[in-house]
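In this view, the complex is presented without one of its protein chains, the others remaining in place.
Note that the chains are named A, B and C in the order they appear, and that numbering of residues resets to 1 at the start of each chain.
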Amino acid sequence: MLNDDEFIKTCDVPGPTKEEIRAILLYKSNVCHEDIVVDIGCGTGGLSVEFSLKAEKVYSIDKNPEAINICKKNLEKLGNLDKVSFIENDGVNALKNINTFDIALIGGSGRDLEPILDLVDSKLNHEGRILIPCILVDTKVDAVNKLKSLGYNPKIVEVNVSKGRVIDRGIMMIARNPIAIVYAKKR
Amino acid sequence: MLNDDEFIKTCDVPGPTKEEIRAILLYKSNVCHEDIVVDIGCGTGGLSVEFSLKAEKVYSIDKNPEAINICKKNLEKLGNLDKVSFIENDGVNALKNINTFDIALIGGSGRDLEPILDLVDSKLNHEGRILIPCILVDTKVDAVNKLKSLGYNPKIVEVNVSKGRVIDRGIMMIARNPIAIVYAKKR
Amino acid sequence: MLNDDEFIKTCDVPGPTKEEIRAILLYKSNVCHEDIVVDIGCGTGGLSVEFSLKAEKVYSIDKNPEAINICKKNLEKLGNLDKVSFIENDGVNALKNINTFDIALIGGSGRDLEPILDLVDSKLNHEGRILIPCILVDTKVDAVNKLKSLGYNPKIVEVNVSKGRVIDRGIMMIARNPIAIVYAKKR
Partner (left out) sequence: MLNDDEFIKTCDVPGPTKEEIRAILLYKSNVCHEDIVVDIGCGTGGLSVEFSLKAEKVYSIDKNPEAINICKKNLEKLGNLDKVSFIENDGVNALKNINTFDIALIGGSGRDLEPILDLVDSKLNHEGRILIPCILVDTKVDAVNKLKSLGYNPKIVEVNVSKGRVIDRGIMMIARNPIAIVYAKKR
């Protein structure tokens, strides 16, 4: 278990995906030690770190060189660097050069969610899983609609987390921004 | 309707109670123009301002002189100053010098929630209403238990609000800390 | 203040809009006694009842005759029937026969949200307000995008309410489904 504040952070790179969301993504992904994972828009590397500890192989993809840099540092500190290949490119171009995989995490898609999902669908192994943590309301709708059009049966869960601050007079709850997770399995 | 950012604020005084919570408190209070209101722990004055616009009379109570000062400024700017009496004292001592009232708002009780509720109960008119916005988890439990022991039938509602930030790429939701409201009516 | 369970209900008509959401809509609408209100997709009549008690005039619109029927009954029981005109029609056709108004509530738009907003925009008075309670995620995105295209500066708030059930052993919180409110003001 990793605390959010164990990750090295930098201003210009979003993330890491918060602890409870990482936990739910790990669980829903059913990741096992034979799985190949693509982490599209890896940012700070919250998910790349977690999946490097469970999977066979992770491709960490981000077009922002600063994200690749910080993601690498977090893998060194907290994950399993040996299992990770870094690709400094946007999702579409990065995916073109990867063969098949079992799990696609799409935390950042720029404005390319639809072509990314087309490519993911074409390279995802049978029984493969797609997981899309969504910060924007629009992404939820777009992801569900695109997955439906590709023949998936997408599910969606929204998670509002508050963390207690135990102060002298009692417990105060501090809210985290809501995150939705859209996910689907290939059949 | 008042926006949260219309209120004058200062670092050392909590509040104002957020817009949606003010809306729910106004609604649940059933405030009318004949009502006398006590606002215990008035802080920045979010509730004193709102109730001054609807009620006959508001007593704004806070032991922090800076709160009384900022509350007064907000009543000048946004409320109806003529209807408000300010009492710079803790809730227990302030209530001793007030006769009866119809609505008790308890936004800040220090560690005196129980004696405050004893006094409120003794001075609350028939059909009077008690509304306690709770930031601390402990306050919820204490308020419900004390109100039950005084013969009330307390209700509790918890409200998690997120506000959209419409950015270029879509809508991002920013969470506000959860607030609970414990309320009861005298019979 | 009206409790949700005071409304007459029937299986085939959605609503009423829940108490806390009604409270926030009333507050954000800034409704006054000179306002003319259209309630598009009035359903059970939760909003028609509330606004009939505050506004000059309410048009309650629903294409479902059963909704018009139950809405009328709730206005008789809880609201001010004299102020309400009922229009059994879809939103687009109903709006064509109404002159101007100050507040548009759009709780049900079928699949016509865009043409409804075009018509609302053309008939909304200066400083008029549009409020759209959204049950579907898609409606949030569509409403924000359409309002932006019409030159509005839409805001969005999402509200998660839980209600306490005070049982023997303590307080259990029962969640209500989340509701978003998209709203905008004409300038």
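Assorted remarks:
Quick note on the criterion: a contact is a pair of C-beta atoms (placed from the backbone, for glycine too) under 8 Å apart; a residue touches a chain by one contact, two chains touch by 3 or more.
This structure is a prediction, so every number in the text was calculated from the model and none was measured.
Considering the whole complex, the hidden chain is in touch with A, B, C. In the complete assembly, the contact with the undisplayed chain comes from B:Glu158, out of B:Asp35, B:Glu50, B:Asp112 or B:Glu158. Touching the chain that is not shown, out of C:His33, C:Arg111, C:His126 or C:Arg187: C:Arg111 (per the contact rule at the top).
Mapped onto chain A, contacts with the missing chain fall at residues 1, 19-20, 22-24, 26-30, 140-141, 144, 148, 154-164, 166, 170-171, 173, 180. By the touch criterion stated above, the residues of chain C touching the omitted chain are 111, 135-139, 160, 162, 164, 169-178. With the whole complex as reference, residues 137-138, 140-141, 156, 158, 160, 178 of chain B touch the missing chain.
The working rule: only the chains that are shown with their structure count from here on.
Comparing chain C-alpha centroids with the centroid of the full set of protein C-alpha atoms picks out C as the closest. Seen from the C-alpha centroid of chain A, the farthest chain centroid is that of B. The angle of the rotation superposing chain A on chain C, based on CA atoms and rounded to the nearest 5, is 180 degrees. Although chain B and chain C carry the same sequence, what matters here is overlap: shared residue numbers make up over half of all numbers found at their interface. The geometric centre of chain A is 37 Å away from that of chain C, both derived from CA atoms.
Centre-to-centre spacing of chain B and chain C amounts to 27 Å, using the average Cα coordinate of each chain. In chain A, 137-138, 160, 178 are the positions where the chain touches two or more neighbouring chains simultaneously.
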